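Can you keep this structure in mind? I'll have questions shortly.
A single protein chain has been omitted from the complex, and every remaining protein chain is retained in its original position.
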Amino acid sequence: MAKLTMVQALNLALREILREDPDTLIFGQDVGKDGGVFRVTEGLYDEFGEDRVVDAPVAESCIAGVAVGLCLRGLRPVIEMQFSGFGYHAFHQIENHVSRFRTRTRGRYTCPMVVRMPYGAGIRAIEHHSESRETIWAHLPGLKMVIPSGPRNARALLRAAVHDPDPVVFYEPKASYRAFKEEVPDDPEDFPIGKAAVARPGSNVTIISYGASLRPTLEAADELAEEHDIDAEVIDLQTISPMDTETICASIEKTGRAVVVHEAPRTCGPGAEVVARICERSLMYLEAPIRRVTGYDVIMPFFATERYFIPDSRRIVAAARDVVTF
Amino acid sequence: MAKLTMVQALNLALREILREDPDTLIFGQDVGKDGGVFRVTEGLYDEFGEDRVVDAPVAESCIAGVAVGLCLRGLRPVIEMQFSGFGYHAFHQIENHVSRFRTRTRGRYTCPMVVRMPYGAGIRAIEHHSESRETIWAHLPGLKMVIPSGPRNARALLRAAVHDPDPVVFYEPKASYRAFKEEVPDDPEDFPIGKAAVARPGSNVTIISYGASLRPTLEAADELAEEHDIDAEVIDLQTISPMDTETICASIEKTGRAVVVHEAPRTCGPGAEVVARICERSLMYLEAPIRRVTGYDVIMPFFATERYFIPDSRRIVAAARDVVTF
Amino acid sequence: MPRRPIQLPHRIESLSILDSEGNADPALDPKLSPTELKKLYRAMLLSRRLDERLLRLQRQGRIGTFGPAMGQEAASLGPAFVMKPNDWFIPSFREPAAMLWRGWPMDKIILWWGGHEYGASVPEGVNDLPICVPVATQCLHAAGIAWGCKLKGDPSVAFCFLGDGGTSEGDFHEAMNFAGVHQLPFICVIQNNHWAISLPRDKQSKAPTLVQKCIAYGFDGIQADGNDIFAMIVAAREAADRARTGGGPTLIEAVTYRLGVHTTADDPKKYRSDEEVECWKPKDPLVRFHKYMVRTGLLDDAAVELIEAEIAEEIRQAVERAEKYQPDPMDSFRHTFAEMPPSLAAHAREFLESMAALSSDDGTEQPEPRQLADA
Partner (left out) sequence: MPRRPIQLPHRIESLSILDSEGNADPALDPKLSPTELKKLYRAMLLSRRLDERLLRLQRQGRIGTFGPAMGQEAASLGPAFVMKPNDWFIPSFREPAAMLWRGWPMDKIILWWGGHEYGASVPEGVNDLPICVPVATQCLHAAGIAWGCKLKGDPSVAFCFLGDGGTSEGDFHEAMNFAGVHQLPFICVIQNNHWAISLPRDKQSKAPTLVQKCIAYGFDGIQADGNDIFAMIVAAREAADRARTGGGPTLIEAVTYRLGVHTTADDPKKYRSDEEVECWKPKDPLVRFHKYMVRTGLLDDAAVELIEAEIAEEIRQAVERAEKYQPDPMDSFRHTFAEMPPSLAAHAREFLESMAALSSDDGTEQPEPRQLADA
């Protein structure tokens, strides 16, 4: 057991999968000698060489489209979009092809690739480097959309994503890259894709979150317990799509109250889907309206004011208290 | 008053705006001599000439990115993506720039453009020509997302979109292009963007829909009235974003029951947002879980089987009956 | 020197072998065997007759919108002739001649246009991609496949096809550039048929030739008469030899012409003149090849009649097989992921109920969705 940051945990996962399977390779801008702009691929070029850890030209559609070709030829690329804000350049390749090859060819060809993208605000980055747009991927049939919240599940989910026979968009919360360390087991572990985790059991209200928002959510849960005598259950979605309705609804049926937290804009955000599923399956258990503590429907501002736009524990506490005292 | 198809009504609107404002122009693939693959721009090249109705090369990012430049230079382009399935090629230009120029320059530059795209299934078109992905646009702050349901509102909303000082993504339900005619007033009219319409008043259940799904929804409402003694109120969203919470919730607070209908896949679809808003504001009025009658979370199949995947009045009737008899 | 012209190391040439009268330039003639020539002729005719049949099927409402390849058969058949079985063929949508040559069952092609995924489910053992609709996106797949082959030490070559319109897309550029950087066994064939729906070639790009675009990527290219089966074979063979010997990519511009409609949804009278079409008719690759075959004594009327009859029967049988095909709409759920996640299984159950209700409701016959073990 070592205490690792998320960057180190992701690096470990990539090293493991490159060792495990000679058909895997890493392809993205500056992933080679440079080790990635966030150092997630540090040292991999030295260990695995220029044919397995490959620098891409400044062309994101190229990265995704070439990865499709690699998959068809039997390889398993793990590609990186340097920032999720430039992943849009590859949206057409991912919608038109990555998500469809299995269904259109009835399984004859598949795209078992992982598309890694650092996302989200909170590190004082320049324009276009701070958005959360998981919805646009989660909405696409044929794709899985995974977001880890800490070092341990980052490693275990990235491994699982690589092992998954289908394409996975893997958003990495860059605000959590180095924010804290966590014990990561020495032995490799895969966490199932499509399963949410109960990050903190509780009985009065369910707070559903994921990614970078999980930390303020857990802080909020502590504060709710210590200062307001509210016992919050926290669910870490881990997979945005396909979403784990079962775990969410089981919790709601216990607590009767819910808050959803994410950094993405509210309209059509993953929180809307969480609410809709609760309303379809567990409406009659609800004792209060569900609150969404999310990004506002504005462009994430330049970094000088961005922190006011990221859900923090204060807003989560306030919403949970409202919901509980409704 | 003339009875027009939606194609004719859109053509009328374009002709009107080209006559009205010399700074408007139309730019897209085959919009010129050919009159557009659906004939929406028919005759406009002859009337307005090659500088105002301009054929684009086969390059969608070019269409959107060049339109940004035209806006900055003071023009008002109405651009066309030949099919929404190729609009993804322009997603990065629209996310990175079209939606942001106003906010990032604090109003110094704006992008008052309209991005027209035929969308949806039901016309036996080939692969990639039948998707409904309004969510990906509705989720982007700084963009408006409009979908007409019939000839009259198509004309009035397209005019309003062109007059709007902000960028509007305008999805055209191609299944409704020629499916029926409607009276369209001789005098120009603009319908407000951001307002839903009550397409049919009712008292027992609210059915919220838009675009191509509105017709089967209205059929369902008739059947519900005639055969099941259920008086359904039908809301035509018209604007997906910014969404008109007011009209939706006012209806729910009257009927206490809701069904949402769209062709797009369910997960993170606009229906999720409708449900979430109802749950935030009007939960305590709800007497039954809300049902979503939508596309399934699969890729729209090739056309031989597509009709089974499009919400039809049968599914809507069944859902509404379930909700009312809950 | 402070001001000087830049010399370009790369070469671009133009090539034509067979003239309009069916005479082959003896110095350039690829000298195929009579068997090969007859096979090629039959293949070209087969593609033409299938196109004609599909146009009729479309008019009868038995398939959907259809895009014929009439006049462009040589442009894909020549390269297909050069491909080895293990080479990869990455088509656009005007390469039925090559698809048939590569061994695609004809009913799959018919069913693709008939709206069935079955038509995109590439036959096992064939290294081909299905028809690609989003223009030029396939170029990147081809580059990825070529790179995968190179990484695996597999000597296969990736043959990619697109249209003149496709060269305007960013994906064409990104693929060409990547293929150049990694010196991939990648051959890109532009079928310059002079139109992209209604946009003429000279409005698509100001470059006087499309082949010169290879200069932007640092490799060689050749502009071949795309209606000349021999020129296409020679150009493709040189490119393939280069690719197989580590010499990197080649761009081939096949200069051809779309004799028919863009698709059956299109009316070319709106934007192009009949005279232009008439001008190109004598250059029809089938007409020229036919003249050559007759002139060289390899075919006579009787032989052609026999081939026509065989082809007619082959097409008839394929249409029959195609029209017997019964899709299972559940396949959409079955093939979304390797395993069906619970929330999708719930959709599948909903779908099954809806299908059941539909059949009982309107009494019409519906495809019988097979139950899913996991739904």
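As written, the chains take the letters A, B and C, and residue 1 is the first residue of each chain.
One rule holds in what follows: contacts are C-beta pairs under 8 Å (C-beta built on N, C-alpha and C of every residue); 3 or more make two chains touch, one makes a residue touch a chain.
This structure is a prediction, so every number in the text was calculated from the model and none was measured.
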Touch partners, limited to displayed chains, of the chain removed from view: A, B, C
Sole contact to the chain not displayed, among B:39, B:97, B:116 or B:200: B:97
Omitted-chain contact residue, chosen from A:69, A:85 or A:216: A:85
Full-complex contact with the absent chain, from B:75, B:261 or B:290: B:75
In chain A, positions touching the absent partner: 29-30, 32-35, 37, 55, 57-62, 85-86, 89, 124-129, 266-267, 296-299, 301-306, 308-309, 314-315, 318
Interface residues of chain B (partner: the chain not displayed): 25, 51, 57, 59, 61-62, 64-75, 92-93, 96-97, 102-110, 141-142, 144, 165-166, 194, 242-246
On chain C, residues whose C-beta touches the chain left out of the figure: 2-6, 8-9, 11-17, 25, 27-28, 168-174, 177, 180-181, 183, 203-209, 211-213, 215-219, 223, 248
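To be clear about the criterion, only the chains that are shown with their structure count from here on.
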Chain whose averaged C-alpha position falls nearest the assembly-wide average: B
Rounded Å distance between chain B and chain C, as computed from the means of their C-alpha atoms: 35
Inter-centroid spacing, chain B versus chain A (mean Cα positions, whole Å): 30
Computed distance of Cα centres, chain C from chain A, in Å: 39
Numbers and ranges of chain C residues touching at least 2 other chains: 117, 120, 134, 170, 331-332, 336, 343-344
Numbers and ranges of chain A residues touching at least 2 other chains: 92, 96, 103-104, 141-142, 242-243
